[in-house]
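For this view, one protein chain was removed and the others were kept in their places.
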Amino acid sequence: MSSQPNCENCPVHHKGNLVRLGIDMDKVDYVVALAGNPNTGKSTVFNNLTGLRQHTGNWPGKTVGRAEGAFSFADDNYKIVDLPGTYSLLSTSTDEEVARNFILFGRPDVTVIVADATRLERNLNLVLQILEITDRAILCLNLMDEAKRNHVEIDVRELTRELGIPVIPTSARRRDGMDELVAMIAEVASGKYICKPHRVRNHTPQLKHAIDTLSKKLRETYPGLPNAEWVALRLLEGDQSIIEALQNGILDGLVENETPIAI
Amino acid sequence: MMEQNKTKNTEEILGMANNLKWELGMGIHDKIVSSLYADAAQIARKTVSMDGDKPAFSLDRKIDKIVTSRWSGFPIMFVLLAVVFWVTISGANYPSGLLASLLVDTLHPILKSGADSFMPWWLSGLLIDGAYLAMAWVISVMLPPMAIFFPLFTLLEDLGYLPRVAFNMDSLFRKAGAHGKQALTMSMGFGCNAAGVIAARVIDSPRERLIAIITNNFSLCNGRWPTQILIATIFIGGMVSPFWAGLVSTGAVVGIAVLGIAFSLIVSWGLSRSVLKGEASTFSLELPPYRPPRVLQTLYTSLIDRTLFVLWRAVVFAVPAGMVIWLVSNIHIGGLSLAEHFIDWSNPFAVVFGLNGVILLAYIIAIPANEIVIPTILMLTVLVTGMSGVGEGSGVMFELDSITSTESILRAGGWTLLTGINLMLFSLLHNPCSTTIYTIYKETKSAKWTLIATLLPIVLGFVVCFFTAQLWYLFAWGFEF
Partner (left out) sequence: MEQPVLALVLGLVAVGILIWVFWPKKGLLARLGKVRMSSQRVLLEDTLKYLFDCEYKGIACNLNSAAGNLNISADQMAKLMAHLKDMGLVVFEGHNIHLTDTGKSYALRIVRVHRIWERFLADETGVQHMDWHGEADIQEHQLSLEEANRIAARMGNPAFDPHGDPIPSTEGEIPPFLGRPLSSLKEGEVAQIVHIEDEPHYIFEQLSALGLYPGMQVYQLDVQQGKITFAADGNECVLTPLFASAITVQPLPKAEPIQEGYQRLSELQPDETANIVGISSYCRGLQRRRLMDFGIVPGNSITAELRSASGDPVGYRILGTTIAIRKDQANLIFINNIKKEQHEQSA
């Protein structure tokens, strides 16, 4: 037991935010968000975890809105929120806003990112965007059976190292790897596994200069801001929620909680 | 002081960000996405390897070459859709009859006599003849075809075939200002318009999605097929020798369905160039890999997700409508029922459109479900003409097994070939059923679009019926000389 389940700093106790997002917080120990590209078998993973049967069509954009379910593991209750399948968090469609706001302001304890192993590079776009805004994530590398059938091989160990988060290969349609996924959710949620997520490096020199200038200024104003680069990038993109956070002084709060709870 | 400092700092930061944005020039978003992909490519290079000898997805590519080929693409599509419709229509016939004989012929008299034993006549009439009967009708007509159609459609969807249909059909829909995926929402509409409207979610472009929702009603739904077939058999098949009757009446029904598709495309074209001109529009269509469908799970989920969901909505709306139908034919003012008052009053108006007051009233009170239009028309016709020996009393909807006796009722009600043709047109072009209207509101969250989707087809219906009727009268007048 490395963390106290009742600690005030645990993100699960951002009750206000979660309640606002429509989540009943009674008897829930941890909140898990399920994100991913459309058509990656995200709903199948959700159904496997919760025992619910949402329709899973082979058709991008099938699940609209947010589905919720729950499961329990080793005496803890987990609430799982199936976010709409999106290709990105940066485009401003409603689906993407729902997904982004949930991860950013709902502060789930773990974000499980479901990716299609047969087209990993395309899926990594979303993975990297999510890793920019949350520290606690797991990559569920789904459709491994199809990858094998199509002769695609993935070096899971290397991928774990590159992304800095646990990577669990699964074939949700056959329930392969689901037990490992649940066990890993528990480890990350309880803080036993501490992620060191990948941050984007390949910015153009011009953009890098702009980010450096702005993040330096941010650090001067808010000493100890751990991901000032990310905030700077969001400001350059003109993200209104970040601007408002800055104006209303919420940024300080956002910042402190961003640090992984390493106890 | 601290607060002021903070505000000043915040403003400085925001000002700085603005200056940097000007320096960076246009397309910051592009640059950020590019850096993400650069990182993604780097990681993928390190971790993903493909077996060079066996190219990935070679089977998918071969299938795609066939189903999207210039020569075989459309035939395959038409054959598959025809099979789905044929299986639905022929497979639903028997269970529909079974359900009707159970719920309407057997259970209804039992319930009625049971209720009569302890309820006043008006209450048992309202509940059993009104509410129960409407529900029974909707279930027996709606459930079997939907329980067959939706799982079949869902199997094609799970397989990954439907996006290819959208891919092949897109150029036609593009010319109408719509999205290729509208081919699918339209096909779904042939099963049920409410389901078709929900299916429009797969269209992620705001303008094209609204177009698909508003025009879905032009797909003849399975509640309207029986009406079309019955009227075509009586009035159009009846014009020719019995040998040709089947072919001619089938041709007429198919003609109406094709007319619906034409209206759908024309109205899409008009909408995209007028009221919906300013809505954002994009096109994106992913062709996902083929996956073997899991038949059992598909059956289960499509039953729960689509069939029962839509059926439930329909039943919820049908029950109060059944009560209204019973009430209008049983509340009397000055010796005549409300229904008769309305029919008498609206008849002169209806004749201008080649219809009659019974049809207008039936379409108003049977708005919840097209399935109960014919039973309502029969009941009202008997009520108005004062026929005896048919039907089960005022306010009790019924249908007859024999087409000839149905015909004699309608003829007695003053129906002609023109009434038949215009009823077929009006059945295609009138407001969506209330289940669909409610679904449109749920999906668009806009009263404006719901109103347009409701009024547009009915205005079109009246215009088309008017010109058909007046031209008809003109020719009839011409022939007299």
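Order as written gives the chain letters A and B; numbering starts at 1 within each chain.
The rule is simple: a residue touches a chain if its C-beta (ideal position, glycine included) is under 8 Å from a C-beta of that chain, and two chains touch if they have at least 3 such contacts.
The shown structure was predicted, so the numbers you read here are calculated from the model rather than taken from an experiment.
Interchain touches from the omitted chain, evaluated on the whole complex, reach A, B.
Residue B:Val352 is the one among B:Leu98, B:Leu123, B:Ile331 or B:Val352 that touches the chain not shown. Residues of subunit A that touch the chain left out of the display are 87-88, 90-93, 118-122, 125, 237-240, 243. The chain not displayed touches subunit B at residues 15, 18-19, 21-30, 33-34, 37-38, 41, 53-56, 58, 61, 64-65, 68-70, 73-74, 167-172, 174, 180, 204-205, 207, 273-274, 276-288, 352, 463, 466-467, 470-471, 473-474, 477, 480.
Assume only the chains that are shown with their structure count from here on.
Remark: subunit A and subunit B have CA centroids separated by 39 Å (rounded to whole angstrom). Remark: subunit A residues 38-39, 53-62, 64, 88, 90, 93, 118, 120-122, 124-125, 127-129, 146, 150-156, 158-159, 162-163, 173, 198, 200-204, 206-207, 210, 213-214, 217-218, 221, 232-233, 235-238, 243, 246-247, 249 touch subunit B in the complex.
Contacts from subunit B toward subunit A in the complex involve residues 6, 9-10, 12-14, 16-17, 20-21, 23-24, 28-29, 31-44, 46-51, 54, 56-57, 154, 157-160, 162-163, 201-202, 204, 286, 288-289, 291, 293-294, 297, 300-302, 304-305.
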